[in-house]
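This is the structure I have questions about; it appears just below.
One protein chain is absent from this view; the other protein chains keep their places.
This part shows subunit A:
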Amino acid sequence: MDETLISKKELLEETNITYGQLYRWKRKKLIPEDWFIRKSTFTGQETFFPKEKILERVNRIKELKEDLSLDELANAFSPNTKDIKLSKEDFEKHNIVSKNAIQIYEEQQGTLKTITFQTTLYLYILDKALETGEIGWEEGKQLIQTLSDYYPKLEKNHASIVVLRKLGVATVLLVTNASPFFVDSKTKVAVHLKIEDVINEVFNVFVRSGY
């Protein structure tokens, strides 16, 4: 699938930011490394970006940087976000995830008082998995356990959560790269979610809810 690209020069013009800002945001991990696409042109190497994604991201950074420091922003865009904390009541009020997801989480991990970005991410993944109808209560617990045990150890964003089902038995996998994997014909891939995509969704939810 080909995405429309925008050159660095066009990006700076269109969004009215400077080279310094762009490099700074890259250092702060506000813009993912793999959005920087190098191509040879007649003037040598040029950098391009996936147009839609980068414009959305730059505009969002510009909007939010009025209120948040760059480090807070970096936290907001990275999966290791530590600084967003919500009380459980607030969280439930915004209907970010279903009550079931919260209940499953609490059965596995204990009662929630405040909810961090990380927890929201886990809850959101769980909720999405439940929505598919492919996994049940116990498997949801397995999923939460896998995420909370192993996801913090993965520092890179590029992980996917996979639930495999064979003969009614489910296995939860946390895999670190986006390369395809293959399963035997009796095994069904019940859930396959790219965590990076979910992070973006969660972030959007937070922004919409005014955090």
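Convention: contacts are C-beta pairs under 8 Å (C-beta built on N, C-alpha and C of every residue); 3 or more make two chains touch, one makes a residue touch a chain; residues count from 1.
The rule is simple: contacts and distances are computed from a predicted model.
Asker: Per UniProt, what's the omitted chain called: "Tripartite tricarboxylate transporter TctB family protein", "Two-component system chemotaxis response regulator CheY", "ATP synthase subunit a" or "Cytoplasmic protein"?
Answerer: The missing chain's protein name, per its UniProt entry, is "Cytoplasmic protein".
Asker: Considering the complete complex, identify which of A:9, A:166 or A:188 is in touch with the unshown chain.
Answerer: That would be A:9, which touches the missing chain.
Asker: In the complete assembly, which of A:4, A:45, A:111 or A:185 touches the absent chain?
Answerer: Reading the full complex, the residue touching the unseen chain is A:45.
Asker: Which subunit A residues would touch the chain omitted from the figure, given the whole complex?
Answerer: 9, 18-20, 22-24, 26-27, 43-45
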